[in-house]
Each structure stands twice: as C-alpha cells, then as structure tokens.
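All protein chains of the complex are present and in place, except for one that has been dropped.
So, chain A:
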Amino acid sequence: MLKIWSMKQKQQQAENAQPGKKKKVTAAQLRVQKDLSELSLGSTMRTEFPNPDDILNFTLTIEPDEGMYKGGRFHFSFAINQNFPHDPPKVKCTQKIYHPNIDMEGNICLNILREDWKPVLNLNAVIVGLQFLFLEPNASDPLNKEAAEDLKTNREGFKRNVRSSMGGGSVKGQTFERVLK
C-alpha cells in the first residue's frame, strides 16, 4: 500500500485538486453538454428546454421541408438518464401521428435508439435518424402495421392518408392530431 502512494507522488504534478463536498457535474451531464454543442439543427429543427438547468430532458421539434410529411410540425421528447451514453436517450413522439415506424403511443422504431445504440453515437446521430424517418418512412420495420401495409401496397393512397392525418382527420377509424403549421 505504501508503494502505491510513493508512485502517486511521483506521478503527481504541481496542480492542486482538492475534494469538495459540493456536488460535481455528473458524467452524463458532461457528455450531454458536449453533444449539445455539436448539435446541427439547421432550419428544420429546434429544441426547447422546459427547465434550462436540466439539460437531460428536452423536446425536439422537426418541421420537414420535403417529403410526404412536409408542412407538419412534429414534437419529440428526449429523456436522458444518468447512465448515458451507455444507455441510449429515451425518445418519444408526443403527438399521435400516422407513420409506419411510430405507434399510437409515440414509440419509435429507429435502430440506433435501441438495438444499434453505441456509446460513441451522439445526440446528433439520433436527430438525423429522426429526420430521416420523415423523409423515408420505412415499411419493412413497422410499428404501425396498418400504415406500413398502406405504404407498401398503395404509396399514393398512403400519401393521401398522411395528409389527412396531419390535418387532424381520421384514417382507418383512428383520429390523429393536427400537426400542420
């Protein structure tokens, strides 16, 4: 044991770090802070922090400027726990929308939010993935089975259904939230 300390003293530099009783910025906060500084939101996305002191919980708004969902305004909640980046952020769509990869509860089927998440991925990768879901809804990973079937079998009809759902209309007996700007 004595030997360890003499090694430590050799290793130690002039600087003087002392332990404090005060709370220290957590590893998850440090990482999120870094991720936020690297976020590229462009003109189609923005964030909102209900409590600016809490950077682990925020909402992301996406307003696609092309594709079938153009003209809509979509909100996502981000909840990050203290085990980030080991755990992925929990992301949900807070509106009820008609989309093959998003269910009525707002669960999202996006590989990097679950099975393909790795700590080297950052929040930017997640928002790029979300943006992509609106440009290229994916019928082969369905979370809303009817919508996926619809997209697969009748693309034009699916487009019409997306438009009417975005206007707050009903599709196949389900009423959706109005998300048009």
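The rule we apply is simple: a contact is a pair of C-beta atoms (placed from the backbone, for glycine too) under 8 Å apart; a residue touches a chain by one contact, two chains touch by 3 or more; residues count from 1.
Convention: contacts and distances are computed from a predicted model.
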Discussion item. Not counting the visible chains, the remaining one has a UniProt entry; which protein name from "NEDD8-activating enzyme E1 catalytic subunit", "Protein farnesyltransferase subunit beta", "Vacuolar fusion protein MON1" or "Transfer RNA methyltransferase 82" does it give?
Written reply: "NEDD8-activating enzyme E1 catalytic subunit"
Discussion item. Tell me which stretches of chain A touch the chain missing from the display.
Written reply: 1, 3-5, 7-8, 11-12, 15-27, 29-31, 33-34, 36-39, 41, 46-49, 52-55, 82-83, 86, 101, 103-105, 107-109, 111, 114-115, 117-119, 141-143, 145
